[in-house]
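Once you've had a glance at the structure underneath, I'll fire off some questions.
Just one protein chain is left out here, and the rest sit where they should.
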Amino acid sequence: MPLLKVEKLTKSFGGLTAVSNVSIEIEKGELVGLIGPNGAGKTTVFNLLTGVYVPSSGSILFEKETPITGQGDSSSEGSAAGEKTVIELAGMKPYNVTKQGLARTFQNIRLFKDLTVLDNVRIAMHHNIHYGMFTSFLRFNKFYSEEKRMLEEAEQLLKIFNLEDKKNELAKNLPYGEQRHLEIARALATKPSLLLLDEPAAGMNPKETAALTELIKWVRKEFDLTILLIEHDMSLVMKICERIYVLDYGMLIASGKPEEIRSNKRVIEAYLGEENSNA
Amino acid sequence: MKALSKKNLLILGGLLLLYAAVLGLIITGIINPFYEITLALICINIILAVSLNLVTGFTGQFSLGHAGFMSIGAYTCAIINMQMNSMAGFLIGLFAGAVLAALVGILIGIPTLRLKGDYLAIATLGMAEIIRVIFLNLEITNGAAGLNGIPRFTNWTWLFIFTAASVVLINNFIRSSQGRACISIREDEIAAESMGINTTKYKVMAFAIGAFFAGIAGALYASYFYFIKPGLFGFLKSIDILVIVVLGGMGSITGSVIAATLLALITTFLQSFTEIRMILYAVVLIVIMIFRPKGLMGTTEITDILRFRFGRKEERIQ
Partner (left out) sequence: MDQFMQQMVNGISLGSIYALIALGYTMVYGIIKLINFAHGDVYMIGAYIGFAATTYAQLGFLPALLISMAACAVLGMTIERIAYKPLRGSTRIAVLITAIGVSLFLEYVMMFFVGAEVRSYPVLLSNKVFHLGNVLINTQQIYIVVTAIALMILLQFIVHKTKTGKAMRAVSIDRDAAQLMGIKVDNTISITFAIGSAFAGAAGVLVGIYYNSIDPLMGIMPGLKAFIAAVFGGIGNIPGAMIGGMAIGIMETLVSGYGYSLYRDAVVFAFLILILILKPSGLLGKNIREKV
């Protein structure tokens, strides 16, 4: 069983079918790209995977590995550490999907703009805390120990992204590139095994994109991640993705290694068509 | 960080000092019975405003029905206290009222908190109206005439204890992981949900906690003023509470405390000029929304401002 197995995923809004019969498989540890012209349905696929939309039909199977350190997590009851269980994500609420180990970033950056960098990360850690409402009210010792743990973990994460010095700044005051980085850091704070990046290089110049490419590679190794990436910037996708799926008009038109995709006739047509209509 | 840190001891000391000072003023008669009423109003308004602020200011769920929860606390406490005319009866009534208000909050919250913004405002308004109509028609609440002669067990000590406890507890909640989860809903619900926050759960939680403390405020009101009727807890009362929260700053506890005090004082001075007072309220609302929509304090607290000043000095020393 691969880490993620999407079968015949379909989503229609009223009469419009945004995604039709899409099947995707991602093995653990892979870095896979999802590309396609504007309006091809890439973000809709992300929204389906993360529970923002409920699929009209099809299934999303996700192999969840119970983390070794995982304790007291109610969703992993009955499964021993390191054990693998297959979960159907279709129809699950977004917060629950995140708990299973999928995390995402957004195409149009959705940070908590008026909160500090630190709080942005700590909020993403919330589902891993082990104290309840009454502890919050009365501040038992558990509150202090858990908050301390959270703060340390958050600071460590921010250090990796060079944001430690800015932990008390409001997210909206960060430069654009750092906002993108913070979004990735925030997603990682949920402790995912599969990371979904929605156009992480959007709005970046070639230099920033290059730096981001390195960061993604590094993060993947460091956090032992599997990554699915939507991208418009072909140079980025071709450079780092091991496999690529191509979407056009909501349907998969090709899949394979970057070099295969580059020479695929249907892909070229889809992208050329877009350029023509843009001109 | 420990429960008995220097900071917490400082806060505790400050609170005790405030309590003793006001008590002294009451005993010496400087705060006469007329101003004692203002004092009670300040305390009750603080609890109401801080609890509504949790729902509206911090969690971002616009509620126009807070007076409904207040009325549940008031009636429950009054009815129990009239049956059990003792201090124990008062305390049992108060907690029963608060718990009942919280339960109704959960019951109402689960369906309505799916709504957003102005739709939620109208739905909560409707809920509060329904609660009012029910009290208007029940026998045990004595209909439109209301309940008279509720035993008065509330005094400055109880008012102070419950007000201080409400503010401290709500403040603790907001500055916890659960509190941050609530705030993230206000900031961006979709992003919050994608970061693993069960938004429905925390909206309902904030709503129920808000209702719980509004219930306490209602119980204190019934016990202090020994007379309640459904008309006291209508739409206008909910607006009253909202004005305090908006004026103080949505998302600032100290802002709510300051605004509650300020407005209770204004109410006292303009007691015989209801119309002028309401016109003033209205103008304040409009002017604030146009020129300072964040309210007096925005989302900052007095302590933030003090810390900012203090922090600067420290830097200079270095």
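All chains are identified by letter, namely A and B, in their written order; residue positions are counted from 1 within each chain.
To be clear about the criterion, a contact is a pair of C-beta atoms (placed from the backbone, for glycine too) under 8 Å apart; a residue touches a chain by one contact, two chains touch by 3 or more.
Every value quoted in this text rests on a predicted model; they were computed, and no experiment measured them.
Remark: the omitted chain is touched by one listed residue; of B:I11, B:I134 or B:A165 this is B:I134. Screening B:L9, B:A282 or B:I305 against the full complex identifies B:A282 as the residue touching the chain left out. The missing chain lies against chain B, touching residues 62, 111-112, 114-115, 117-119, 121-123, 125-127, 129-130, 133-134, 136-137, 190, 235, 239, 242, 246, 274-276, 278-279, 281-286, 289-290, 293.
The criterion applied here is as follows: only the chains that are shown with their structure count from here on.
With each centre defined as the average position of its C-alpha atoms, the distance from chain A to chain B rounds to 40 Å. Residues 1-3, 169, 172-173, 176-181, 183-184, 187-188, 190-199, 205, 299 of chain B are the ones that touch chain A when the two sit in their complex. Interface residues of chain A facing chain B in the complex, by the touch rule stated above, are 50, 52, 93-96, 98-99, 103-104, 106, 110-115, 119, 122-127, 129, 131, 133, 135-141, 143-144, 146-148, 150, 186-187, 189-190.
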